[in-house]
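Please find one structure pasted underneath; my questions will follow.
Every protein chain except one is present and positioned as in the full complex.
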Amino acid sequence: MKFKISDTLILFITLILFISMMVVLNGTQFFKMQNIQSMAYQLPELGILSLAMMIAMLTGGINLSIIASTNLSSIVIALVLSRMLGADMSTSGSLGSIILAIAAGICVSGVIGLLNGFLIAYIEVSPILATLGTMTLLKGISIVLTKGYVISGFPPMILSIGNGAIFGFPVPMLIFLVFAGLMALVLIKTPLGTHIHMLGSNATACHFSGVDTKKVLMKTYLLSGLYTGIAACIMMSRFNSAKADYGESYLLMTVLASVLGGVSASGGFGKVSGLVIALVILQVVSNGLNLLRVNNFLTIAIWGGILIIVMIANYYFGRQNNNGKSFR
Amino acid sequence: MAEKFLSLKNVNKNFGGVQALKSVDFEINKGEIHSLVGENGSGKSTLIKIISGVVRADNGAVIEIEGETYKDFSAIDSIRKGIEVIYQDLSLFPNLTVAENIALGEMIATNTKIVDWKRVHQIASEATKKINSSLALNELVANISLADQQLVAICRALTHDVKLVIMDEPTTALTRNEVDDLFVVVKDLQSKGISTMFVSHKLDEVCEIADKISVIRDGVKVGTFSNEELDDDKLTMLMTGMEIDRENYSGDFRSKETLLSVRDLKKTDNFKDISFELHAGEILGITGLLGSGRTELAQALFGLNPADSGDIFLDGKRVRISNVREAISMGIAYVPEDRLIQGLVMDQAVGKNVVITILHHILNGFGLIDRTKLKERIDTSIKSLSIRIPSVDSPVNTLSGGNQQRVVLAKWIATNPKILILDGPTVGVDVAAKAAIHDIVRGLAEKGVGIILISDEISEVFRNSNRIMIMHKGRIINEIDTSETTEEIFRELMGLQCKGKQ
Partner (left out) sequence: MKKIFSKYETYVLIAIVMLGFLINSVNANFFTLENILDLLKSYSFIGILSIGVLFVLISGGIDISFTATATISMYVMAVILNTYGGNIVSAFLIAIVIGICLGLVNAVIIYFFNIQSIIATIATLNIYYGLLTVFSGGKWIYTLPTWFREFAQVRLITLSNQAGGTYGLSIITVMWMLIAVISWLILRYTMVGRGIYAMGGNKVSAKRVGFNLLKSHLFVYGYMGCLAGIAGVVLSLLVQCVAPNSIVGKELDVLAAVVLGGASLTGGVGNIVGTILGVILIAIMNNGMTLMRIPAFWYDVFIGCIIIVSVSASALQQKKKAFRKIAIEDD
């Protein structure tokens, strides 16, 4: 008799365990408003990037270009702003100009998504190689655009995207929740969502059932790209600068968060709710360890350890589909 | 009296409470071609695994090979005794050369550490000589035909001092010609005193090649018979334990109106000069050997493999079918030959599989999937085809072959097709479930659906069609009405025409 536990439940229990652990270790400090606030400001960047990674992984692919795409988008936003506003960028900035700049950045991220989608869907390059190529190319373009320098000092309105609050609720958290909700809506309630899951398990059968698999892949990577555009807005605002190689350590973290959140590395399975819980776990652990003044890098090591433990747990619960077809 | 090679007595095998084999006795003589037949899940593969030592029989079994008795028979014992299994998937390495594929097993068995490529070639060419074949030893296995790959697998078995070759469904992917060539090889092995255990579900082939036939059902051996005692129908009866309704299709719901008309359809390297008509309510059988172009033709009509030239008329109107979505929108549905890869998304839920073809019909005003409609559609489909599942959320791969095939049918019936193309609809399905699927198909014809039934099983096509077209090397070479002839005559005709033309 095999007892089947829902994956989300396992994750939730893990989360409770970690929170209690952090409370025991840190005492009441952990629950202080200030601490919870700071977590709420930190989570969204990685969160939105993880959503961008997750949707690609659901189709059995991967998107290695998300960080490069984020950086290029924020550089484009920054360049458009500085072109329009000139030297006093950090003090001026009308709503119109900012909307225009952000629109430009998100357009760029969309085009990048379409490029990835085209390579993967129509040329049939394996996702890992296609996005490895675009990652390098995009980073190159970013370096060329900035000559390797930092662009910094943004208008206050941009800064409020990542640092502001509405009725005491952090703006970036709000943005994250909206986009996580949107992603969940797409995955659960639209034909595209069902197609993405089905395609991740077996693309041929989808093709034979009349699913336009190429279009589904295009849309998947387009969405993935657009989410990096959103991430770009938050990241540039939080750093108050844009540069070609920011946040590179996030790349592997997004894979980690997705897998931890129950997204199958071979595609087909995964829920936004699982990913969100996984992100909270990661945030709680890193924040708790931070309060304990544990070295940041030890935290990285611990995350790696958690990933392995989760995979081993999955292995023993026997619900992992290891048929060797990862990353076509 | 022939000399005994292998004898099994009182073999039981219990897998976690399920009795896979119940006191089975089994014998093979030297140089004998012995066929093992049985339904899916009858215990065939467990028996193979016990003979190859991969699985151990439960206590009490006596295994005797060439007079030597084993209590605990292991894989190494099996190999030492010259027993070789050729698996259905052939277990070859596509990225290695033919020579290396043949020689690898021998080199591992002799505990080779350093590869001497001369020796590799020597082993390989000796093995190919044994079956008088001229395989291109330096070619990659990925680049040779399936039939040649089969020979590579046989050659690999012959590198050892082999006494018994077990072939598990060796003819599944072969054309009739290639099957003939394979039989020559098997006979040749026989003349060298090598026994062959031939496991197959194609009963006509079994009757053709085997000296003896053992039938196994629900883990029990029904009996061992000599070739002369059996024919197709008798075998089926023994395998299933029931008299299946083998009556020919007597229904005729053909209407006057032509549903589909095809004129001079051609596709380079696939088929040419294809012209035929399909009426509403008609079941049109297409048969022909593997590689005759039948699947390619079906896929052309379904937009998977659009034709280069020629015309297709639907309800009298000329249409172009350039992709699957167009085909579906015109009311065409296609049940593909490979259920596991093309037909279903095995890891995913039954419900999702059933509605994948009609998702855009169950949206609400916001373009989102309507839960109620979704549930309704799934429930209707599952009920109308009486698919037995624990829950709509169970993955398809937990179902039996018959139920899986019903899921495929369900998802196409959900689209309300005018034309349903079935390509090998009962492959890997038990005889009982087979009859049920045929009933579903007949029921659809009665409702006026035009059906194209493709199969290489002659009796299936003959007993379920109004009309049959025979395809050979990319063309339609004959067309007959089943009411005007008998299955025997048709079978002969088919054999003559497909062989005579080589």
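Things to note:
Residue numbering begins at 1 within each chain, and the chains themselves are lettered A and B in the order written.
Going forward, contacts are C-beta pairs under 8 Å (C-beta built on N, C-alpha and C of every residue); 3 or more make two chains touch, one makes a residue touch a chain.
For clarity, every value in this text was computed on a predicted model and none was experimentally measured.
Although one chain is omitted from the display, it touches the following shown chains in the full assembly: A, B.
Among B:Asn95, B:Ser255 or B:Ser309, only B:Asn95 touches the chain that is left out of the view.
Of the listed positions A:Val24, A:Ala103, A:Val178 or A:Leu298, the one in contact with the omitted chain in the full complex is A:Leu298.
Although one chain is hidden here, its contacts on subunit B can still be listed: residues 87, 89, 91-96, 100, 104-105, 107-109, 112-115, 269-272, 291-293, 296, 472-475, 501. Listed here are the subunit A residues that touch the chain not shown: 64, 119, 123-126, 128-130, 132-141, 143-144, 147-148, 248-249, 252, 255-256, 259, 265-266, 295, 297-305, 307-308, 311-312, 315, 320, 322, 324, 326-328.
FYI, only the chains that are shown with their structure count from here on.
One inter-chain figure worth recording: subunit A and subunit B are separated by 45 Å, centre to centre, where each centre is the mean of the chain's CA atoms. Residues 304, 323-325, 327-328, 334, 336, 341-348, 352-353, 355-357, 359-360, 363, 367-369, 411 of subunit B are the ones that touch subunit A when the two sit in their complex. Against subunit B, in their complex, subunit A makes its touches with residues 185, 189-191, 194-195, 197-198, 201-202, 204-212, 268-269, 321.
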